[in-house]
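With one protein chain withheld, the remaining protein chains of the complex are depicted in position.
To keep things simple, chains are lettered A, B, C and D as they appear, and every chain counts its residues starting from 1.
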Amino acid sequence: QAVDLQFYFPVAVGGKAAETIQGLTDEYAAQNPDVTIDAVYAGSYQDTVAKAITASRGGNPPQLSVILSVDMFTLIDEDLIVPFDDYLTTDEDKKWVDGFYPAFMENSQTGGKTYGIPFQRSTPVLYWNKEAFEAAGLDPEVAPATWDEMVEFGKKLTKKDASGNVTQWGVRIPSSGFPYWLFQGLAIENGAILANAEGNKTNFDDPKVVEALQFLVDLSTEYEIMAPGIVEWGATPKAFFEGQTAMMWTSTGNLTNVRDNAPFKFGVAMLPEKVQRGAPTGGGNFYLFKGASDEQNKAAVKFVQWITAPEQSAKWTIATGYVAPRPETWETETMKAYAADFAPALVARDQLEFAKAELSTYQNQRVTGIFNDALAAVITGKKDAATALKEAQAEADKILAEYR
Amino acid sequence: MSGLATNLDRFLNVFAAWALALIWVLPLAYAVWTAFHPAAYEARFELFAPLTLENFVKAWDAAPFARYFLNTFILVTMILAGQFILCTLAAYAFARFAFPGRNILFALVLLQLLVMPDILMVENYQTMRLLHLVDTIPAIALPYVASGFGIFLLRQTFMTVPKELDEAARIEGASFLTVLWKVYIPLAKPTYLAYGLVSVSHHWNNFLWPLIVTNSVETRPVTVGLSVFSAIDSGVEWSVINAATLMTSGPLLLAFLLFQRQFVQSFMRAGIK
Amino acid sequence: MTGDLPPRTGKPIQLESVTRRWGETTAVDGLSIHIPEGSFTALLGPSGCGKSTTLRMIAGLENVSEGRVLIGGEDVTGRPSSKRDLSMVFQSYALFPHLSVAENIIFGLKVRRVGRADRDARLARVAGLLGLSTLLERKPGQLSGGQQQRVALGRAIIGEKPICLMDEPLSNLDAKLRHEMRVEIRALQQQLGFTMVYVTHDQVEAITMADQVVLLNEGRLEQAAAPRELYEKPASPFAARFVGTPPMNLFPARAFGRLANAAEHQLGIRPEAMHLQDGGPVTASVRALEYLGADILADCVVGGTAFQVRLPTTKPVVPGQSIDLGFESGALHVFDGQTGRRRDDLVSEYGAQLRS
Amino acid sequence: MTGDLPPRTGKPIQLESVTRRWGETTAVDGLSIHIPEGSFTALLGPSGCGKSTTLRMIAGLENVSEGRVLIGGEDVTGRPSSKRDLSMVFQSYALFPHLSVAENIIFGLKVRRVGRADRDARLARVAGLLGLSTLLERKPGQLSGGQQQRVALGRAIIGEKPICLMDEPLSNLDAKLRHEMRVEIRALQQQLGFTMVYVTHDQVEAITMADQVVLLNEGRLEQAAAPRELYEKPASPFAARFVGTPPMNLFPARAFGRLANAAEHQLGIRPEAMHLQDGGPVTASVRALEYLGADILADCVVGGTAFQVRLPTTKPVVPGQSIDLGFESGALHVFDGQTGRRRDDLVSEYGAQLRS
């Protein structure tokens, strides 16, 4: 008798992803006649959480779902998920857990338990327009390695027309929707950690954070190398293609898009450093949902192990541009060939060494919401960095107090 | 003299109407532009930019759209039929019958206009599960079949139907349902058309509730397929999104082009002094 | 016109002190009338006197504020129109704008699921009768006023109901067509035997068609009588002046020199009842003349009271002329000065005095 | 009624072979008429003959398919109604349902920004004239049919425009009110001197009020003449039968024994032009009698042709009786058998032969 599994997955990088997941599950089902997997496309990350929670409350939870890694605390708080540990009993299993990049696991474990298995994970990187660099008299093969270099390059790259209107900005760090993510890159580079591993304490008012935020604002106001105000995330690649900006910070999830559409030669680099290199991770993990039978859970874990195994993971990475979460994947022939053909793909992997957990706490969306608002207020010049962050910290404290 | 003034007046009107129309059609025009050109021309409007159908191919391949179209078609038909029947009956009651509690009940209907269905998603999901309807097309449809909007709209229309016509039909021995069927509904035809188009458009484009209450290809509407393109992690790819939008809205545009003439019917209200 | 149905006989209608009020307006005020089955009753009265309202109450379209309506002996006061089995021509026509002429006419037949063949046959007959045969496919909006009115008429007569109510059904037709229609309607009514209640402002219509004329005034019954009686024995000065064109001449009795000492009664003589008669009892001076085609209407004055006489064109008179007029003794009407009621007992007395 | 404005004189109206078609229907067909300024012209004709359409074309509400419309000498064919400076009573009233009676009546004054005081004064006068004074606050839906019609009338006359078009403005009024209104309208028209085009199906109205009667038939002009001429010298059998109630009797000349060899002409005599005359030229048998109040209408037959005679009630006849009838020689009309045109040249000849 076959075990039925229902598996929700979001898509955040376009049509190919859905197809690939569907293909992979079909392949698995074909190989394992004792399991039927119903892979259900569940919209964006937001939609997926909504669907999962609604279904769970309606008494009809899925057995497995890919959801943002940062929602781990929320899901625990809602009592919707169970840790993987109960089903990872053998040594082999434990080794398997340790086989993921530690940066990704930071958002997947808490209280000594593993709640999430990294799957469609990403990290932000810096893209640069080699032709623009050349035109500005810079070495087209060298990306800025530090904040200062970024500013320096940026000044050279910022072009104005006769009437003083900027036609090309130096850099573009989008700040719409979820500004905390890219900002976190700056913060980490400045040596700050935004939240603790227990997810019940934030450090928004850390002077290093304030300093990082001030730098972000200065990019527009003082150095005038970035467009002022909130910079739209969705339009950023297009702005890059259109020559509106010579450098941009955005997710590795854009790699395929940029490769296909940039009408010029471009480079990909790690984010520049201040006191250290650094970047947040991002993206989604597998979660096991409550309410399933033991058999279902076991089958689900087996499926997760299969789909994150090197061969499958390689396919997935190549199709979507997500960073393969296990080093061993990069050792496969397929990945090697891919990397040889498209070197930029390796940058994200290499950056993982310096990457830190994405901001994640209990009541995560609310806390990051507060933080986002503070960032927006500072970026748009409505508040100064120190006050805004102090207020945000106070609010976050109020919310998180009950989880300590 | 006056002829000139009239002509100027007419000219200004036509001019303004067209100016507004051009602004209004801009998003659609942009969608068409991007959908038929390679992505590089998303923000560059050159007359001789190369044309391509690739965006449509890409969009069509991203999801089982054929099936989704069928589902959507079944869905909107179901909703529309339900709405027409339920709203017509209720609106008729409100417009032409006096009964105790009428105002309170009407207030309850108006209340439905205020309540956002999405807010009630969790409760409605539970109801659907109780009814064993999760992952079926009726589950998407049911919460919408009794529409406060429709009842309100039809009530307003029915109220303007001349009472004499109602009376004449009743004299001829027509029961109240016959009167409804033979007098009110035909006279409200433009309103039904308007409501039909609006309702179909709305449910054709509804997304969140269908996404949540259905799981399988056999039940999901086109919007679910469409949503694949509103990806967050990568930037907005206007050419593909717009191709997909045009593809999914195509039938609606077509339906509108077919029906729009019906909006203007000039027979109304002759035959009564 | 009966089709395959057996001819149905009409039903009597009885109004028992029926009243209809809107706020302060009383449109119909304690009206009691009896309309015998199979009779043709005309409702007559000045504009706004409550004719349509009465009809609508019989039809069940208007709530009755007080009183009862009986049809065929049954109290139908609260019964909906659709259950009263009658047909009606609305003063405003009330044609269905979305239906063609044919569909408008057969509306009721369709409602009652009369068979197609029967329906078509009846439609053809009615349309022929009303001169609508070539217009059957048109919508009401594409018809002239008179054509619309005929459609309304067609809709009412095709059903062959036991009761038929008509509210000024011929008002927009030309004289010729009107005459034809009158004859047809009357023939139909007599042939099928239905009860007809017919509102009209045209006295010729009322008088030539009706078995009974009900005269209303400000919502109250003025007189209900056979047409000839109404014309010959009006019950009140109002009835006397309302019926007959030009209206009956009313004189205060004292206007005549010979009656200088009479009581405060009113004397009435119809313009057509007077004729030139040398040495006749009434000597009047002509003021103005109105040409009517076959006759001349002369405005005259006697004892300070203006009145009219219809004279043949053959004997010309001129304004300013003094003429002597005579009348048959039966043509004199006397009304009580106080109550306004008819005083037939005084007629011969006054007649004699005048002639003396 | 003129208020503070100086009385304006009317404007002449000229239709030049005006045609109006809807698809296959031709409502008005090459109509040319001249309506002199300040005149009162009545449009007469059977139902559906194009009266309203003609009026609406003058008003600019209907497109002219062919031909020209001139008002005051200017070609206004393409000019919108609002620029034609005229007023109109619609056959369907077209009252604004959301406005009170008062607002309906003064609508045009408000549009033209007539001062408040003037407006109120005029309203009071018009309302008084039409008997609407107590109804000014009502909505049209709360009025009887005749009251609605009076409101429509009020709206048209209050403006004192140089041209006034009325489409059966009195059809829903009772005889008395109708008569009063006729007098008032005519007085107003003469006093203010505006040009009136008046559609009516009531011949008495047309004849008593109009300076000129335009008779239409199936969209074409049948005759345009002064009322008396129309009555006394109808140009065609159609005109002869259409004007006058009951219509003129038409006989094939050969119906009379004495004219057995005559050409195929038609002879016409009006029912009221015949009288009982022992040994008179026409011997007929009485078929039926219709009581009309002042007269009796006798259906008779001669030589296989049915006809009617109006007889006084004073000399009773009974059905079946044979009567001798006579007529004045001027009362005979002769129409050409082929063209239908009037043949006055033959009247004395036929008259003599009949009497011989």
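By definition in this document, contacts are C-beta pairs under 8 Å (C-beta built on N, C-alpha and C of every residue); 3 or more make two chains touch, one makes a residue touch a chain.
By our rule, contacts and distances are computed from a predicted model.
Student: Hey, which one's the missing chain according to UniProt: "NADH-quinone oxidoreductase subunit D", "Nitrogenase iron-molybdenum cofactor biosynthesis protein NifN", "Heme exporter protein B" or "Carbohydrate ABC transporter membrane protein 1 (CUT1 family)"?
Tutor: Of the names offered in "NADH-quinone oxidoreductase subunit D", "Nitrogenase iron-molybdenum cofactor biosynthesis protein NifN", "Heme exporter protein B" or "Carbohydrate ABC transporter membrane protein 1 (CUT1 family)", the one UniProt assigns to the missing chain is "Carbohydrate ABC transporter membrane protein 1 (CUT1 family)".
Student: Considering the whole complex, which of A:S176, A:N196, A:Q214 or A:T334 touches the chain not shown?
Tutor: Candidates A:S176, A:N196, A:Q214 or A:T334; residue touching the omitted chain: A:S176.
Student: Would you indicate which residue among D:G78, D:P97 or D:G115 is in contact with the undisplayed chain?
Tutor: Looking across D:G78, D:P97 or D:G115, the contact with the absent chain belongs to D:P97.
Student: For subunit A, enumerate the residues touching the unshown chain of the complex.
Tutor: Residues 46, 49-50, 53, 74, 76-80, 163-166, 175-177, 227-232, 234-235, 238-239, 242, 244, 363, 365-366, 369, 372-374, 376-377, 379-380, 382 of subunit A touch the chain absent from view.
Student: Tell me, which residues in subunit D touch the chain that this view leaves out?
Tutor: So the residues of subunit D touching the missing chain come out as 59-61, 80-83, 85-88, 90, 92, 94-99, 107-108, 110-112, 139, 141, 155, 159.
Student: Where does subunit B touch the missing chain, residue by residue?
Tutor: Within subunit B, the residues touching the omitted chain are 9, 13-14, 16-18, 20-28, 30-31, 42-43, 85-87, 89-90, 92-94, 97-100, 102-103, 105, 107-120, 122-124, 127, 142-143, 145-146, 148-149, 151-153, 156-157, 159-163, 176, 187, 190-191, 193-194, 197-198, 201, 204-205, 207, 223, 226-227, 230, 236, 238, 241-242, 244-245, 248-249, 252-253, 256-257, 260-261, 263-266, 268-270.
Please note the rule applied: only the chains that are shown with their structure count from here on.
Student: What whole-Å value do you get for the distance between subunit A and subunit D if each is reduced to the mean of its CA atoms?
Tutor: The answer is 90 Å.
Student: Which subunit B residues reach two or more other chains?
Tutor: If we look for residues of subunit B contacting two or more partner chains, we find 270, 272-273.
Student: Which residues of subunit A are in contact with two or more other chains?
Tutor: none
Student: For a test of understanding, state which residues of subunit C touch subunit B in their complex under the given definition.
Tutor: Spelled out, the residues of subunit C in touch with subunit B are 59, 61, 80-82, 85-88, 90-99, 104, 107-108, 111-112, 139-143, 148, 151, 155, 159.
Student: For subunit D, which residues count as touching subunit C in their complex?
Tutor: Residues of subunit D touching subunit C: 22, 44-48, 51-53, 91-92, 131, 142-147, 150, 167-168, 171-179, 201-204, 207-208, 227-228, 231, 241-242, 244-247, 270, 272-273, 290-295, 310, 314, 328.
Student: Quick check on the complex: what are the subunit B residues that touch subunit A?
Tutor: Contacts found on subunit B: 39-40, 42-43, 58-59, 61-63, 121-122, 125-126, 128-129, 134, 207-208, 211-212, 215-216, 224, 227-238, 240.
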